[in-house]
Each structure stands twice: as C-alpha cells, then as structure tokens.
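Shown here: the complex without one of its protein chains, the others still in place.
Here is chain A:
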C-alpha cells in the first residue's frame, strides 16, 4: 500500500524539513501547542508552551529547482503571552498559546490572533525594507545635530535596507473569560471573531477590546449539575451567521446568530445514537470531542474524538456520514490510558485543500490520513530516522495481536509520550506541517 492515501491513490509523501532541537531533553517551554497555515499557505505559524510564536515563510520557488516547492524559513518570532498570576482567584495563568488564527490578508501587513487561557491578542506582522535617510537635524545614528551647524537643507529620502520583520500587538482582548479559552475563530465577515471557553462563547469585534457579547452560556445555575463542557467552536467558512460548538459528551450544536442574541438554543444538534448495551465507564470520556473543523466547502464538518474521526453532513443531524478509526487497537488499553491520563489527550484534525483527505495525529509520532474518495488510509511517522531530504515516507502498521510481521510495531511498544496532537495542511498544495512534542516536521508530496 505504498503511497496510499493523501489526495489520490498515487500520492507519496516525502520528508522536506524539520525544525527544532534534536536532543531528547525537552524543556517544557518548547512544547509546541498549535500550528496554523495562513490563508495563502505562504506563512506557517507555531505557538508553544512558553508563550512564543514562530512564523515561517515559504521561499519562492527558484528557477534552478522547479521540481521543489519552496522551503519554509523563519520569518518572525516573538513573545506573545507572558505567565501571569491572578491574585484574586489564586490562579496561575499559563502563557501557553492554545490557538493561533490568521486573518485574511487585506494589505501589506499580516495579522493573526493568538490566545492563551485568558487573553486574546491581535498581532500585526509587517515588513520594513526601506528607511528614511538624510535628516537635517539628526545624524544617521539618531543623535541630534547642533542646529547652528546646519548650513544647507536637504530632503530626506527612503533608502533600501535589510528586510526587517516586526511584530506588534495591536489589540489585547482581556478579562472576558472566567474559564479556560479553548478556541478562537475568525468570522467570514472579517470584522468579528468568537472565543470559546469551557462554558461560554463570546463574540468580539476586532476593533473593540473593551466589550464582547456573550452568545453561548451553558453554565448551570448550580455547578453540581454540571454535566458537559464546551470543547471547541468554529465559525462557518462562508455563512457569517453560523457557528458550531462541540461538547465533552460528543455532541455538536450548530447555532444561528440571526435567531436570537443568546444562542443557548441550538438550531441543529448533531449526535450519534449510542448503543446502550455497549456503554462503559469510558464511553463518555472517549466520546468527548477534542476538535471540530468545517470543510472548506462549508457543506461538511469533521470532529475528532479519542478513537475516531467523524465527518458530518450539515444537513443530517442523526449520525455522521463517515467514520474513520484512528487507533481502534487502543480500545483494549483504555484502563492504562486512563491511569496515565493519555485518555484525556486532545487531538486535532484537518482537511486538505479540496476536502478529499483528512488528517489527524496519534501516538508514537504516528499520524493518519484518510482519503474519503478512494476509501484508503495510511499511517505515517514523523521521526528523525526518516528525515533524509526528499526521502519517501514508508507507511507504518501497528500489529494488534498474534504474530507481528517484520516491519510492524506492536501496541505495547508504542511510545505514548510521543503524541502528535497538532497538524496542519496547506490550503492549496500537498504540504503538511506535523508537530511532535518539540519539533515541527514539514512533508510534501513527491513532485
């Protein structure tokens, strides 16, 4: 099945680049917490546990190597969030970047939203490649000249300089969330965005930081009655009035902001009926949805729960139209996965540019791709061993019992500390970014 999966049954994935330190001793600050391509795919942003953002830019294809797509190199890096301590509530506020979302580009500058547990920030990333020279009252190094020494006047002119990329915080959206922010999503109107925490969703205007509208509130009057929390939320890609949010009970609610100011009443409720005889202690935990993503077309949405990826047709609430098993062999390991907390890992998922393939991560630095059209899937690994330039990735296979074949790995040998939670797919091309604990891998299809 070499080359199966990933945009047609003849796509072969090759290693392109890897970013980050090689050593095994990972500092907590270096743990990657989010990965996101911008709308053109030219920029790739990562956020980490230390509150830092690194942006990579794709180099233009060189005429010398037309067969290679451009490499991603560091474009800008900045400290987005700092650790804070809320003395009133005795709460430590982590600087970890939970999500980054790019705004569509409107002018020369790029804008992105980055958020930690409590505060969202709008960052402007702009280029400076010229600087004014020839001031009358200032020397080139900035010192002021003695006005009495000025005998002639000149007009300052812009001269080219080495490219400088500057990141500056343009807006800080704070103090609107009591609980921990898990999602942000920019509206297709490019004027508003939503932020979701465990119990509430707020609507913001990108220009206004001192006010936000609460549009969903599922906090019960009595906290003892709490049964579910919000796990993810996203705006529809082209209907600016529509958004969805997923819950820890495995349901997805679609809301229409035209229906009422407070969208506590959903317009649609997506839930797969459960076989009550199969219910166990783990059922609810593994049904918790860790990510929800609309397809680019806006016709479908994808959800990720602990063991599977489900594709839903927005026109059908009763059950998903497609279900893909990510690592079904873990079902007989749930007891140990509960004990080591891995059962609470939040995996993300993503669509390719034309919605034909979906991708998600797993353990042992494995990641999976499901081709919806060809009904094929493949398991690949992000590792230093298979990181020779342009080397084709070999499909991996997990052996669930009985005889282990030569290249297979047994379930008990999987490294559950090597988890791929964050992956991203270029909006047009077959280029993917896969984050292991502290490294970012970039793979491309073989041209």
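Criterion: contacts are C-beta pairs under 8 Å (C-beta built on N, C-alpha and C of every residue); 3 or more make two chains touch, one makes a residue touch a chain; residues count from 1.
Rule of thumb we're sticking to: contacts and distances are computed from a predicted model.
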Identity of the absent chain, which is to be given by its UniProt protein name, from "Chromosome transmission fidelity protein 18 homolog", "Histidine-containing phosphotransfer protein", "Tax1-binding protein 3" or "cAMP regulated phosphoprotein 19": "cAMP regulated phosphoprotein 19"
Among A:30, A:127, A:256 or A:271, residue touching the chain not depicted: A:30
Residue of A:164, A:190 or A:226 in touch with the missing chain, whole complex considered: A:226
In chain A, positions touching the absent partner: 19-21, 29-30, 32, 46, 48, 50-52, 54, 74, 77, 79, 82-85, 89-95, 117, 179-180, 198-199, 223-224, 226-229, 248, 278-285, 288, 331-335, 338-339, 438, 440
